[in-house]
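With one protein chain held back, the other chains of the complex are shown just where they sit.
Showing chain A:
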């Protein structure tokens, strides 16, 4: 059975994903790590303009990725293996004021 995780979005990333800031999804067995998740999201969940989300098999620069509310760099980045109930967050850096 696939794992259930929560995806959350912010900073405008939600616009690319059906305008929802939070959703729970069940992953297919083929999605093991964050790299797989990004590819899956691009193919199955992204509504428009992939260039605003991905670049060369990763997220584009300017997107903060959080794994259970910690910077993904601390958790292993693309290679982090997803677990049940993980919350993965994609937030665009803001530039306004």
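Here is the rule we use: a contact is a pair of C-beta atoms (placed from the backbone, for glycine too) under 8 Å apart; a residue touches a chain by one contact, two chains touch by 3 or more; residues count from 1.
As a working rule, contacts and distances are computed from a predicted model.
**Q** Please identify the absent chain by the protein name in its UniProt record; candidates are "Ribonuclease P protein subunit p25a", "Serine palmitoyltransferase 2", "Rhodanese domain-containing protein" or "Nucleophile aminohydrolase".
**A** Protein name of the absent chain (UniProt record): "Rhodanese domain-containing protein".
**Q** Need a quick check: the contact residues on chain A for the chain that isn't drawn.
**A** Residues 10-12, 21-22, 51-52, 55, 60-64, 66, 69-71, 73-74, 91-97 of chain A touch the chain absent from view.
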